[in-house]
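One protein chain omitted, others in place.
Let's turn to subunit A:
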Amino acid sequence: MAAARTPGSQTSSGPTPGSTGAGGDGSSPRRAVVVGGNRIPFARSGGPYVRASNQDMLTAALDGLVARFGLAGERVGEVAAGAVLKHSKDFNLARESVLGSALSPETPAYDVQQACATGMETVVGLTNKIRLGQIESGIAGGVDSTSDAPIVVSDALRTILLDLSRAKTPQQKLKAVSRIRPGHLAPSAPTTGEPRTGLSMGEHQALTTAAMGITREAQDELAAASHHRLAAAYDDGFFDDLLTPYRGLTRDANLRADTSVEKLAKLKPVFGKHLETPATMTAGNSTPLSDGASTVLLASDAWAAERGLPVLATVVDVEAGAVDFAHGRDGLLMAGAHAVPRLLARNGLSLQDFDYYEIHEAFAATVLCNLAIWESEEYCRERLGLDGALGSIDRSKLNVHGSSLAAGHPFAATGGRIVATLAKQLTAKGPGSRGLISVCAAGGQAVVAILEAA
């Protein structure tokens, strides 16, 4: 599959004659593969990355990837990355991070933002460019800091300050300043509230959790499994080639290897406390605010072969979804459940045709609600327009190395963590093995993807 190419030809941006597809012959485009990934351990908000900016963390993750795959000084086709919580100074975050990294300064980069699906969408954009032959290699990434989050002044004060900056005479300036009231000075920190509903993400999920009848026990079980599986993966050395220590952290700070269903059962609910049904969502079965960054190296087969780099998995196909949560029709975080059947149909697959499932654990209940939807004859018929239920999945194939409940969830960094983790699992599983990813996002959105062992 990989065609030999002459050194230096990576600078050509067009399709390679020796590689599959991509020519003008009308055949389907060539494939785009995951070569590997690198992230820094995820920290809890206010932890060891408290003074680290988005750019600091993304650059650290990027440089770890560069070191791992010998890319120092290389011009990579393109870098796409993003953050959800962004300072206005972060407007060109990806490019600035490239300039601070060991990559060639001639590597272009662009920013992406699709809430918690940002990391997934960077993979989508770059793999499409690789498939079309526009680039030979790309680095997808994401980063978020809840510790170094932007604080903005109130809209009223902002208006006055802008007027002040336009004022020319001392009288005009004095007049502008005199409009400032003490109440204007309270800073506004970003929240996880949905702009259209005013409900936080947790409160939205609590509505869906209650509607689907997901129990506290089931959520705590899923959370405990996430911690135990992530801890086991660390102990087995699974993350040795997926992670670079940073600021003294060598493992995800949120990981509690010794947690248990019993311990989690003692926590008080924090979401859904004012619904008619008992509240079930706690700090233990919800993801914590976190800081961190991740990167994924993507390439054409030829590019990887030229450098003697491994090829872990193919990004087969992707689908984005969105639901009408604002009118209460669907749950805010259920778009993945809607997008998956479309992705399956396009690829002629059933829900059971996978060796691994990676469903982002925004909340334990998010995963459980997704599964419940696919198992529901009624929901699948009425809301998804299917002939019947998609059915259930083998839970032993779900989030096998733990997920966001244990690792933490620096919003834009989660997609990269999942893609790199799944790609490595698929390689270990062997040729033909297949994995399904679903990552939900604010605004009632989700990005889902199919990966296959390369």
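Criterion: contacts are C-beta pairs under 8 Å (C-beta built on N, C-alpha and C of every residue); 3 or more make two chains touch, one makes a residue touch a chain; residues count from 1.
One rule holds in what follows: contacts and distances are computed from a predicted model.
Q: The chain dropped from view, which UniProt name applies: "MaoC-like domain-containing protein", "Sulfite dehydrogenase (Cytochrome) subunit SorA apoprotein", "Cell division and transport-associated protein TolA" or "ABC transporter substrate-binding protein"?
A: Not shown, but named in UniProt as "MaoC-like domain-containing protein".
Q: Who touches the missing chain here, A:G248, A:P278 or A:G385?
A: Among A:G248, A:P278 or A:G385, only A:G248 touches the chain that is not shown.
Q: From the list A:V35, A:A60, A:L157 or A:A223, pick the residue that touches the absent chain.
A: With A:V35, A:A60, A:L157 or A:A223 as choices, the missing chain is touched by A:A60.
Q: Can you say which of A:G46, A:G70 or A:P105 touches the chain missing from this structure?
A: Of these options, the touching residue for the absent chain is A:P105.
Q: Just checking the interface: what residues of subunit A touch the absent partner chain?
A: For subunit A, the residues touching the absent chain are 48, 50-53, 55-57, 59-60, 63, 97, 99-102, 105, 245-248.
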